[in-house]
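Worksheet: one structure, shown below.
For this depiction, one protein chain was excluded, whereas all remaining protein chains were kept in their positions.
Then we have subunit A:
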Amino acid sequence: MELPIYLDNNATTPLDPRVLEAMLPYFTNKFGNAASRNHAFGWVAEEAVDYSREQVAKLIGCTEKEIIFTSGATEADNLGIKGVFEMYQDKGNHIITATTEHKAVLDTCKHLEKAGARVTYLKVKEDGLIDLQELEAAMTDQTILVTIMYGNNEIGVVQPIKEISAIAHKHGALFMTDATQAVGKIPVDVNADGIDLMAFSAHKMYGPKGVGVLYVRRKNPRVKVTAQMDGGGHERGMRSGTLNVPGIVGLGKACELCRLEMDSEAKRLSGLRDKLETALTQLEESYVNGNVNHRLPHVANISFKYVEGEGLMMAMKDLAVSSGSACTSASLEPSYVLKSLGLSDDLAHSSIRFGLGRFTTEEEIDYAIENTKKAVNHLRDLSPLWEMFKEGIDLSKIEWAEH
């Protein structure tokens, strides 16, 4: 077993060697531009892109023509939301999303507010799921788009996508989802789920960085988005720019591997995740964040009360994980996702996200359990809050000097 152990697969995943192998020729002798229609170099590249489109389409249950390649999920989120807003402005200006969305969605919505959009940010319940009745109540005849993420990047909860899309459609709105964390991990089918637009990226599923997809429905209804970049009219005019052929080949291969291995992999990962979670919640005052019944198989987000996340990560120095603690970001604000669940700031500061992946082994999980337990106990020995808790002092009654 090699150290450090990578348990941050929600941030990014390593490239699968099989994906790399598929990509390599397209960096060197198959270097053509997929838009070069009049020679063999172009045809080879175009053929590879078309094949990738098939592989992607098979994974999410759509047709090849509905796949728009982008530079990643952030671009796909931008293109989907801004593109729908501009295309459907005549129908209305209201967009509904949720407070726990990724910044690529939230900041895009904020941008549109300056351009005249009205945006409703749905709160989530304590378990991280949105309230369907609140969604229903928020719908108006001006609502053109509902965009709710499939699986959350911090806590892994999976939203009731079918029910959400049904409500959106009932009121004549389109439904979009940022499915970056879900595609390739759990079954996602755009028809069964009623999805009109969907953003995701390759590097979260063992593909390369710098390539992603916006799925745009072509039938029932035919959805159109206004291009956000002007240029050569690639991707049916919705996304100009020379196609990243090696990246797209890698994305296709990554999708194929995920499709073939998803069932067994999801079982294996949820087994390891449960083992980790069961062991770590045996520690006193530790809590799992988010709904444990509706979630991705590979994420565990746990708060260890009375220790601070960044300090804890330093003690877990052989583990690469992430924390909702403020100290890990420049903002000095703890995770807005955890705060949206109603977690107090101190519990948000105390959280650690474990993100398992295809290359995580049981041996690594066993090591992670021991390492984490040791680190939590060590930091609690250093923690004045732990000492006060143990003495029975009610910390909420103390007048802290906010700074």
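To be clear about the criterion, a residue touches a chain if its C-beta (ideal position, glycine included) is under 8 Å from a C-beta of that chain, and two chains touch if they have at least 3 such contacts; residues count from 1.
The criterion applied here is as follows: contacts and distances are computed from a predicted model.
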### Query
Name the chain not shown, per its UniProt record: "Alpha-E domain-containing protein", "Peptide/nickel transport system ATP-binding protein", "Branched-chain amino acid ABC transporter permease" or "Iron-sulfur cluster assembly scaffold protein IscU"?
"Iron-sulfur cluster assembly scaffold protein IscU"
### Task
Among A:208, A:297, A:311 or A:357, single out the residue that touches the unshown chain.
A:311
### Message
Even though one chain is hidden, which residues of subunit A still touch it in the full complex?
### Response
306-311, 314, 325-327, 330, 332, 334, 344-346, 349, 381-387, 395, 400-403
